[in-house]
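Please see the structure below; I have some questions.
What follows is an incomplete set of chains from the complex, kept in their original frame.
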Amino acid sequence: MLHIVNKSATDRGSLESCLAMATKGSAVLLIEDAVYAATTGGAAAAKIQAAAADLKIYALGPDLAARGMAARVLDGVNVVDYAGFVDLVAEHKSCQSWL
Amino acid sequence: MSDMDEMEDGSGIVKKFMFLNRKAPHGTVYALEGLEVVLITAAFDQDVSMVFTDDGVYQLLKGIDTKGIEVKDFSKTYRALDGYDIEKLYVDQSSIDARGLTEDDLIVDVTVLSVSEMANLMAEQDVVISF
Amino acid sequence: MQFGILVNEGPYSHQASDSAYLFARTALEKGYKVPRIFFYHDGVYNASRLATPPQDDRNVGARWSKLAADYGVDLVVCVAAAQRRGITDGVLGDNFRISGLGQLVEMGIQYDRLVTFGD
C-alpha cells in the first residue's frame, strides 16, 4: 500500500498518524509541505529515519526543490519526480492520502 | 445527472471502500460532505467501512447542539447509517483514549480497534478515501 | 491501467490542485489512462471560467480544460458541492460538466486506482 502525506509534520499530526498505521513493507510518499520531514536537521528527521527501517520512504523532488530543500534530503529517503510518483501509484494495489 | 441513473449502470462489482474520518466536525465541512459520499457508495451496494481516527472521533460525540452556530446538526445521520446497510463503523482506540473518551460517549455502536488492527483493515481495502 | 483522481481543494489557495494536475498530466504523458477527474468540496472552484489570474501565473481552470481536450479526460464537478459554492453551468470552463457523486463512486468501482488530492 502507498501512503501519501502532504502536510508539514511540524504543523499537523498526519505524518505521525500515517507512520503509526503503515504496515511493514508499505511505502510512504511525502509531497507538498510534507517534504520538510524528509530533510536533515528537522524535528521529524529521527522519526523518518526510524520508520525507514520498516517502510520505503519517498519524497517528491519538485516539492523539495520548490522549498529550497533539494540538497538536504535525509539518507534513506528516495527522491522521485512526478513520473516516479505515478509509478508508485501504479505499483501499489491501493493508496491513501492522509488529509 | 441523477445518481439513480448511474446506479443502474452497476456492473455487479463489489469493492471494499474505506472512508477514513480524521477531522473534527463543524470547523471544516469535510465530515458533512464526506458523509454524503459514504451514503452514495452504500447505494451502489459496495462493501463500506467507516473509520474514525484522530480528531475524526469527535464526529460521533453525543449531545451535539449546533443551534448557537446556526448550522445543520448532521450527527443524527450517523444513527441512520444502519438504514443504509452501513454497519461497519470502526473507531481507533488510541484516538479516543488520547481525548479522554469512551464508547459510551459515542452516538452509535462502533467496533473499537487497536492501531495494528486498523492498519490490517486498511491494508485489505480496494479503495481508501480520506476526509 | 486506469487512474481516477479526486480533487478536494480549489485553485491557488492549496497546492492540492496543482499537485493533482501535474500528477494527471504526467500519468497521461506516460501512457496511463485517466478517464475521469472528479472535483469535490472546494475542488469545484477549479471549474470556473471566470478566473483571470495575473499574466505571469498559471491559469488553473484553463489548464484543466486543455488537459481534457488533449487527452479526452472527463472533468466532473459534484453538483451538491457546486450548488453550495455558486459554481453553475453558466460559469463552467470548457470540458467541465456537473454531475452527481455517483460519478466518483463509479471511479472507485471501475478504475484500478483512485488518488485523492486535498488539504
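So that you can tell them apart, the chains are marked A, B and C in the order they are listed, and the count of residues begins at 1 in each.
Convention: contacts are C-beta pairs under 8 Å (C-beta built on N, C-alpha and C of every residue); 3 or more make two chains touch, one makes a residue touch a chain.
What you are looking at is a predicted structure, and each value in this text was computed from that prediction instead of being measured.
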Tally up each chain type across the whole complex and write it as a label-plus-number formula.
-> A x2, B x2, C x2
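One rule holds for everything that comes next: only the chains that are shown with their structure count from here on.
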Have a look at A-C versus B-C and report the one with more C-beta pairs in contact.
-> B-C
So how far apart, in whole Å, are chain A and chain B when each is placed at the average of its C-alpha atoms?
-> 26
Rounded to the nearest whole Å, what is the centre-to-centre distance of chain A and chain C, using the mean of the C-alpha atoms as each centre?
-> 24
For chain C, residue numbers touching 2 or more other chains are 114, 116, 118
Going by residue number, chain B touches two or more other chains at 30, 126-127, 130
Provide the residue numbers of chain B that touch chain C in the complex, in ascending order.
-> 1-3, 6-7, 9, 11, 13, 15, 17, 29-30, 33, 36-37, 40-41, 43-44, 46, 126-127, 129-130
Which bits of chain C are touching chain B when the two form their complex?
-> 6, 40-41, 79-81, 98-106, 108-110, 114, 116, 118
Given the complex, residues on chain A that touch chain B span 1, 13-14, 17, 20-23, 26, 93-99
